[in-house]
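Moving on, here comes chain A:
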Amino acid sequence: MNASFENRLLVVWLALCAVTIVSLIVGSLDGRVAHGTNAAITTSAIGIAVVKVRIIFREFMEVRHAPILLRRLTDAWVLVTATSLLGTYFAGLAFSMG
Partner candidate 1 sequence: MSAAVTVPDAPTGSLWHRIVWHWRHDPKRELWFAWWMMVIFYNLYGLLFFVVTRVQPPPDPAWDVATVVEWFADHHHGVLAGFGIVFVITGFIVPTNALLAYSMRRMSVSRAFAYAYLVIYSLSAVPGMLLTCIALTAGAMRPDRDPELIHWLYDFAFMAFDGTMGVFLIGSLVWMAAILLDRNRVFPKWFGYLNLCNALTEVVVAPAWIFKRGAFAWDGEIAWWINMVVFVIYTTVFITLLRQMIVREDFGTGPLPELAPKEATAAEEGAEAPSGLMGTAR
Partner candidate 2 sequence: MRRTDGELILLGTLPVVGLIWLSAFLLFPGFVHPMSPTMSLDEIAAFYRDPQNVSRIRYSMILFNWFGVGLIPVLTLIVMQVRRMAHRTPIFSYSLLACAAGGPTLFLVANLFWLLAAYRPERDPVLIQMFNDLAWVTFTSQVPYLIAQSVLLALAIYLDRQARPVFDRWVAHFNLLIAAALVPAAFVGLALGGVLAWDGLLSFWVKNVAIGLWVVVMGLVLRQAIVRERVDKEVVA
Partner candidate 3 sequence: MQLANDAAKSSGYVPGQPDMWAFVIFESFLFTGYFVVYMVCRTQSPELYLQSQAELSLRIGTFNTLVLLTSSWSVARCVQAAREGAFQSALKQAYLTMGFGFVFLVSKVSEWAQEIQKGFGFSTNEFFSFYYFLTAIHFLHLLIGFIVLGVVVYQLRSPARRSLELVETGATYWHTIDFLWVIIFSLLYVMR
């Protein structure tokens, strides 16, 4: 039990770090000189962040064992944040093009 839990935390940490490195790579894709909006980078950046947050909730904060209410609430926050951020971003894009 002890060792398995310890291992699980280690795996979670490694996964989170790996995903962070991915966002570093994604963020450098355009060489940081283009100064242009890039929906693909934005979507993956916010997507990766949201996935990381959910992993932190579920694993580190142990929401996966929590009552249904807390699981729903945290998921709702993740969902609301992701949709509102991406929603404003794409609405802004559409508006500036149209």
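Here is the rule we go by: a residue touches a chain if its C-beta (ideal position, glycine included) is under 8 Å from a C-beta of that chain, and two chains touch if they have at least 3 such contacts; residues count from 1.
A word on the picks: all candidates are chains of the complex that A comes from, given by their letters.
Computed from a predicted model, the values in this text were never measured in an experiment.
Engineer: Given that all of 1, 2 or 3 sit in the same complex as chain A, name the one that actually touches it.
Structural biologist: In this complex, the candidate that touches chain A is number 3.
Engineer: Which stretch or stretches of chain A touch candidate 3 in the complex?
Structural biologist: That would be residues 2, 5-6, 9-10, 12-13, 16-17, 20-21, 23-24, 26-28, 30, 32-33, 35-39, 41-42, 45-46, 48-50, 52-53, 56-57, 59-62, 65-68, 70, 73-74, 77, 80-81, 84-85, 88-89, 91-93, 95-96 of chain A.
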